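Note that this complex is displayed minus one protein chain, with the remaining chains in position.
This part shows subunit A:
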Amino acid sequence: MTTLMGGVAYDPKVVTIWDGFRRWLRGQALDFDYVLYSHYERQVEDLVAGHVHAAWNSPLAWVRSARLAAARGRRVESAVMRDTDQDLTSVVVVRADSPARDVADLAGATVAVGAVDSPQSTLIPLSFLRGEGVRDLAVRRFDVGVGLHGDHIGGERDAARALVAGEVDAACMIDGNHLLFGQEGTLPAGTTRVLAQTPVYDHCTMAIVDTAPPEEAAEFVRLLGTMSYADPEVRPLLDLEGLKQWVPGRMSGFGPLTRAVDEVGFYDASGGVTAAEYAP
């Protein structure tokens, strides 16, 4: 039976990536194929309905998959992750000359965030600021690629630009993009300051539904784990997908996002989409 995986086409390179994985996995005698979705919500629904066996999920898609599955008497497993998906952080950035010394100083300020459904630049950092007791925060959202759960970098970059332009008092982004924006000059060196950093959280995971054929699903996960960065055939695929190694999946790193989802009512307890102003 064909092991079928869903992925979200947040960028044209996604076709290159999963075509490459498909070719490699089939070369390892796994009957594997993939389907692409234009956004995560339909992918999650299809996973829980059993139309696909596995889904390369954003962390937000993972949260919804788990809730939707539980509500229907099913289970999904966080089977395998990239080494780059674990222990990420987001940062709250201000201009270097900002009077803010502490997040509490952001009371009444305007903070720029990414898309409404971005875990790393919207949901988690806003939840973090709420947890720190920051009140009367005005949020300016940059809704680029809604439905892609923040995979599209555009919203974060626009938030950073708004900060540099003086349109907002602070901006939120993932640590890796803060590094990137500094190196590419979106955030000119010396003009901004990291005000705060969130606790660590996990990012994407390969979710597998319990209706998937167990042997094939296990073989799929096993084969991913054998992909070696030393293998010249595999290395370009890993480079494109942004990892050095697949590592066992875990569920321990989704706490901050789960909290954020509940705080704003992004999904309800049974996985229904209840977020305001969210139309993927």
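A few remarks follow.
What we mean here is this: contacts are C-beta pairs under 8 Å (C-beta built on N, C-alpha and C of every residue); 3 or more make two chains touch, one makes a residue touch a chain; residues count from 1.
Quick note on the criterion: contacts and distances are computed from a predicted model.
For the omitted chain of this complex, the UniProt record lists the protein as "Ferritin-like domain-containing protein", which is one of "Ferritin-like domain-containing protein", "Thiolase family protein", "Membrane protein" or "Cytochrome c oxidase subunit 1". Screening A:D83, A:D105 or A:E132 against the full complex identifies A:D83 as the residue touching the chain left out. Within the full complex, the residue among A:G108, A:P214, A:G242 or A:G272 touching the omitted chain is A:G242.
Residues of subunit A in touch with the missing chain: 83-84, 87-89, 91, 174-176, 178-179, 182-183, 187, 189-190, 193-194, 197, 228-230, 232-233, 235-236, 242, 244-245.
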